[in-house]
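Have a look at the structure below before the remarks.
The other protein chains are all here in position, but one chain of the complex has been omitted.
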Amino acid sequence: MAGSVDTEGFKEHHPAHHFKDADHEFFTVKNGMWLFMLQEILFFAPLFVAYFTFKFIYFEDFQYSAAKLDWKLGAVNTVILIVSSFTVVRAVVAAQRGNNEGLIENLIYTIICGFGFMIVKAIEYSSKIADGVLPGAWMNNAALVEAAPQAPLFYSLYFMMTGLHALHVAVGIGLFAWLLLKAKRRELGPKYYTPLEMTGLYWHFVDLVWIYLFPLLYLVG
Amino acid sequence: MMDFGGYPIAATAAAESWDQLHWFLIGVCVFFSLVVFVPMVVFAIKYRARPGHKPTYISHNNALEIFWTAVPTVILMVIFAWGWIVYKELVINAPPNAMEVKVMARSWGWTFQYEDGRTTNDLLFVPVNKPVRLVMTAAEGDVIHSFFVPNFRLKKDVVPGIYNTTWFEARIPGRHQFFCTEYCGAGHSIMIGAVVVLEEEDWQLWRWGKAIDMPDWVGIGGKRERMLTASQGREAAFQVQTAHLDQKSLIDRGQELHRRQGCVACHSSDGTMGIGPSFLGIFGEEVELSDGRILVRDENYIRGQIENPRAQIVRGFEHAVMPPYPGRLSELDLNALIAYIKSLQGSTTAQRMTEE
Partner (left out) sequence: MHHSPEGTTYLNYPKGLMSWLVTLDHKRIGMMYLASVLFFFFVGGVFALTIRLELFTPEQNLLTADQYNQAFTYHGVIMVFLVIIPMIPAAIGNFVLPLMLGAKDVAFPRMNLASYYIFVAASVMAVATMFFGGVDTGWTFYTPYSTQTQTATTLMLCAAFVAGFSSIFTGLNFMATVHKLRAPGQGWGQLPLFVWAIYATSVIQVLATPVLGLTLALVALERVAGVGIFDPALGGDPVLFQHFFWFYSHPAVYIMILPAMGVINEVIPVFSRKPIFGYKAMAAAIFGIALVAFAVWGHHMFTSGQTALVNMLFSLITMFVAVPTGIKVFSWIATMYKGSIHFDAPMIYAFAFLFVFVIGGLTGVVLATLGADIHFHDTYYVVAHFHYVMVGGTLFGFMAGLHYWWPKFFGKMFNSFLAKLSAVLILIGFNVTFFPQFILGIQGMPRRYWSYIPEFTALNQLSTIGSFVIALGFFLALGYLTHSFFFGKKAGSNPWRALTLEWESESPPPLENFRFDPVVTHGPYEFKGERV
């Protein structure tokens, strides 16, 4: 399979009328995708700034609260996301080579990883909820507040940062399911795999955000 | 006949400095307006399209472009520097001997608390020619307000949970209008009052709870008679309320709280080291924290430590436990405690002198 490119048997894609050709379309879409990710970074930015601000002001409390997070679950999720980034790359390579089975296989792996991440997240959240460790005004764990009065603020940030990230993961899973459907219809081949490439970029971004979140929330404490 | 008022009176020395800066700025504005408007009008007339008139092809001129980049930059730096100087005089440079007044804003009114523990609402009484330092905060759970005295060119936001400070030294006796200038809801535009600047004799009378005549308004345009009549309708908004309910001074009240709230169990007032640091001579002094930072223990620090003791713990006290007090003390109690801690200063200075 290596090296050989099978371009037969894929549905033909017509670039939109205002593009010169398929390449023009591909690079324009890619340009747009990079711009989109630029705005994504700034969308996350206020939460990071707020986190650093309050971490500086309430250093002890934040350290204390962070130590209560389960770093093992966080680490499992880090591994899951890194693996899924790898399978996405393999999916793109498979599409470029016209290997539709390989594409479908790797998309399925990626979706499984996505669900795996969400399940671990759900386990983590439910244990927090069971302990009454909830954001802000909902905080219902007197012992924690006694030890670290600003713990509610930490958990507000924890839930919002990981929550916003999980939302992005969920959107990613949806996109991969859509791509799986496309792949089954043989719409993604060596000549046209734009949506796959773009979703891949998005997925790497989501991965990258987690790479920052994990040490910041789980390990520093 | 419409009366547009006039330029507001400058009732402090800082306000006069502000006025000089402002006249300079007006000059700069007029000058640059003319630099643009005169050529604009002249060109519009001289180069209007008409038969036989042809435009000249000019695309750029480097020397000219560098000139009109460099010259404004220099002027802007002058403006900036002057602005900074005035800001320092207006806001920062409070003399150390300033009389201190605690300001508390709430929706929608003002409470002023004096060094002797008395409070007044919506009228701030101060002596003429004496520097006054305002330590301001908003009631807990309230919104942001802002204290603005046009005659003093003075403004500072009043934020819940934070002490903001500013100062002034009024030169002109009389009533000076103040406003709330941070939007705070339905009562925003009636959250107004006056700084009542008293002559020295009147101030002494007022301090001892004697009746005094309210001085006249010092209008924004300086037209006292007109201001007086025009403002009569609003008198009701800020009736004199010199409350003599609590004759105890702030410091006395703070001392009582220190004992009653149990602070004394860990924090001595005589320099003995307990579970926590002694309160003696700490106010305004630098201290090293457990994480190596060095900061000055001021009002905001003490307030923050009362509410969240673990936040900025002093080196050597990492293992001390103190319950946080958010919400357990009222704003007035916090003020009192801080005033008390502040009063425990004289003896250290004496101590230090003997050491030296």
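Here are a few things to note about the model shown:
A and B label the chains in the order they appear, each numbered from 1.
Keep this in mind: a residue touches a chain if its C-beta (ideal position, glycine included) is under 8 Å from a C-beta of that chain, and two chains touch if they have at least 3 such contacts.
Just so you know, these numbers come straight off a predicted model, no measurement behind them.
Of the options B:T119, B:S146 or B:Q255, the residue whose C-beta touches the omitted chain is B:S146. If you put the hidden chain back, the residue from B:T111, B:Q255, B:N308 or B:S343 that touches it is B:N308. Screening B:E16, B:E65 or B:D291 against the full complex identifies B:E65 as the residue touching the chain left out. What chain B contributes to its contact with the hidden chain is residues 2-5, 7-8, 17-18, 21-22, 25, 28-29, 32-33, 36-37, 39-40, 43-44, 47-49, 53-61, 64-65, 68-69, 72-73, 76-77, 79-80, 82-92, 140-144, 146, 148, 150-151, 153-157, 159-162, 164, 177, 179-190, 192, 219-221, 226-227, 230-231, 233-234, 308, 326-327.
The chain not displayed touches chain A at residues 16-18, 24, 27-29, 31-32, 35-36, 38-40, 42-47, 49-50, 53-54, 57-58, 135-138, 149-150, 152-153, 156-157, 159-160.
Note that in this section only the chains that are shown with their structure count from here on.
Centroid to centroid, with C-alpha atoms defining each point, chain A and chain B lie 48 Å apart. If you check the complex, the residues on chain B that touch chain A are 291, 307-308, 310-311, 313, 323-324, 326.
The touching residues of chain A, when paired with chain B in their complex, are 57-61, 64, 146, 148-150.
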